[in-house]
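Right after this comes chain A.
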Amino acid sequence: MTTAPLLEVTGLGVDAGAVPLVRDVSFSLARGERLGVIGESGSGKTLTALALLGLLDDGLRATGSARLDGVPFDLVGASDRDLSTVRGRLAGMVFQEPMTALNPVMRVGPQIAETLRLHGTRTERAAARATAVDLLDRLRLPDPARAARAHPHQLSGGQRQRGVLGIALANDPALLICDEPTTALDVTVQKDIVDLITGLSAERDTAVLYISHDLALVASVCHRVLVMYGGRIVESGPVRQVLSRPAHPYTEALLAACDLSPGARPKAIPGTVPAPGALPEGCVFRDRCAYADDACAVRPERVADASGGTVACWHPRTGAAATEATPPPVEAPREAGRVLLTARKLTRRYARPRTRPFAPRAHFTALEEVGLELRAGRRLGVVGESGSGKTTLLRLLAGLDRPTAGTVETADGVGLQVVFQDPMGSLDPRMRVRDIVAEPLRGAASPGRVAELLTAVGLPADAAARYPHQFSGGQRQRIAIARALAPKPSVLFADEPVSALDVSVRAQILDVLRGVTGERGMGLCVVSHDLGVIRYLCDDVMVMRGGRVVERGPVADVWSAPQHPYTEQLLNAVPVLGRSFSGKGS
Partner candidate 1 sequence: MTRSKRLPVLVAGCALLGGVLAGCGSGGGSSASGTTDTLSVGLIAEPASLDFTTTDGAAIPQAMLGSVYEGLVRLDQQGRIQPHLAERYERSDDGRTYTFHLRRGVRFTNGADFTADDAVFSIDRVKKDWKLKIARQMDVVEKAEKTDDHTVKVTLSRPSNGWLFSMTERIGAMFSRTGVADLANHPVGTGPFELAERRRGERIVLDRNASYWGTKPELSKVTLKYFKDAGAMNNAMLTNSIDVLGTVQAPESLSRFADTNRFRTIEGTSTGEVVLSMNNAREPFKDKRVRQAVRHAIDHKALVDTARSGHGKLIGTMATPTDPWYEDLTGRYPYDPAKAKELLKDAGAEGKSLRLRVPNMPYAVSAAQVVKSQLDQVGLKVEIEPLEFPARWLSEVFTKGDYDMSIIDHAEPRDLWTFADSSYYFHYDNPEYGKLLKEGDAGKPQDETARYREAARLLSDDAAADWLYLMPNLMVADKNLTGLPVNQVGEGFELTGVRWAKK
Partner candidate 2 sequence: MRLLLRKLASLLTSAVIASFVVFAFLAVLPGDPAEVALGTNATPDAVAALRHEFGTDRPLVTQYLDWAQGLLHGDFGTSYVTHDLIGPRITDRFGVTCWLALGGMLVAVLLALPAGVLAAAWHRKAAGALLSALSQAGIAIPAFLAGILLVYVFAVRAGALPAGGYTPLAEDPGEWARHLVLPCLSLGLVQGAVLTRYVRSAVLTVLHQDFLRTARAKGRRRRAALWRHGLPNAAVPVLTVLGLQLSTLLVGAVVVERVFVVPGLGDLLLQGVADRDLLLVQGVVIVLVVAVLVVNVVTDLLYHLLDPRLRSR
């Protein structure tokens, strides 16, 4: 990679009116190189990508410069007419949400063929369509001819994302920009897509700009990585170096927060991601940084460090990752207590709408003959991909839905409560926090009891008088936990309790859950698609697929020696930081 870079970005900025959203982003990308961009929501990583292709929304304006090899003009500030000759031909893009990225009223094949014909790669309609089918075949879509004839809604998420990938790659571009291409997909599908991207990139020498919040995923895909925070690049460098020996305190903190590996003690980053326009003077990470001092009031320039990376910090870290500094918490071994809840042969079927009048109703089985036992003091994790029936199971267990067959029995005096996935939707926006927390108590709540509950989940007592929208996502989830604890339940259910939260606060919530159930000797049942969460939080695990349990056992056993091939596949599909570094050339 000694030739001229394919893409050279200098001083790129994005503004919304007077508010800067992205500032001073400079990097270069060589042919065939895969560059990751890491950051939490609001870091400006997506805007950077959109700005490169002139796809920013109307109210946003890009400044700076971005030169693409073979293009006579600067991509920034070029006219829509000029840019349209670049987009889809020299540079393709894959978006986050495959469900909406395709035109719903157009068949998939023609959408790909359109790209081919638009840039003159194929002029004949039939030839373009044939090429589209070939492309889908190369993207390993089963029965590509049929997929090409299908409308988007007839395809699964993974299939759709392959269609989008087909559009992006149709004209064999030199640059592929991927914006969180797998975030909306199941892990096993994610693995396939990621493999496709890396494979094709290597095969065709396509450069990839890969945007993600998932550190491990970026580590498994990319050669180099940029870390963005507050609209700026705070650190860059070879992936292995940046993610194993981060130089910037933010990178370090992020790594620490998302490490849920056994024995790790994840630590949340204090504070929240500031809104654009509310960034501190000087170093953007200053007000959340453990090492900040007066020097940080002046914005640090990004400087090259010894190992080929760059970092923008007055106090770059040199040591190993912070995770090693704090020992894992010591937990007293917990005894399995009495049986709180027993479910037997739970089955749930849904009627499909009749396709014609008086036809017998067709059914869809969401859950089939699932049984389990919850004991006091034990934490059960239910893991599965979308459609596995895990949420249905939870709703049946919690009594929010009725089984078509089977029974749920609870021991005497056992109360059940649930912590829901979406901290926005699980709190009534029209109620004050104290009323929300007190609701399960049905008027028997003293202010003292509410304050006590809020304290238990780590919220200040004055939170009681406020409304949900005045809190961040993590805080709202704490409120939800407080509400669930209010009637002193014996069993707590948690439905994807952290999947809607930023990486940096997940750990806190998991700790709260662990803490409150541990102290009270409650049974906990957590449903999640995230194997890391289950492993971190639970004692036992149940792996579900297609409404059935495929494997169950203590967490440690299942992880170390999965019995079922699906479990194994699932475990392998999850990118793990440490594993990514091995066996990858750069």
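As a selection rule, all candidates are chains of the complex that A comes from, given by their letters.
Basically, a residue touches a chain if its C-beta (ideal position, glycine included) is under 8 Å from a C-beta of that chain, and two chains touch if they have at least 3 such contacts; residues count from 1.
Everything numeric in this text was worked out from a predicted model, so none of it was measured.
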Selected partner (touches chain A in the complex), from 1 or 2: 2
In the complex with candidate 2, residue positions of chain A that touch it: 53, 55, 58-59, 80-81, 84-89, 92-93, 95, 97, 100-106, 114-115, 118-119, 151, 153-154, 164, 167-168, 170, 353, 355-357
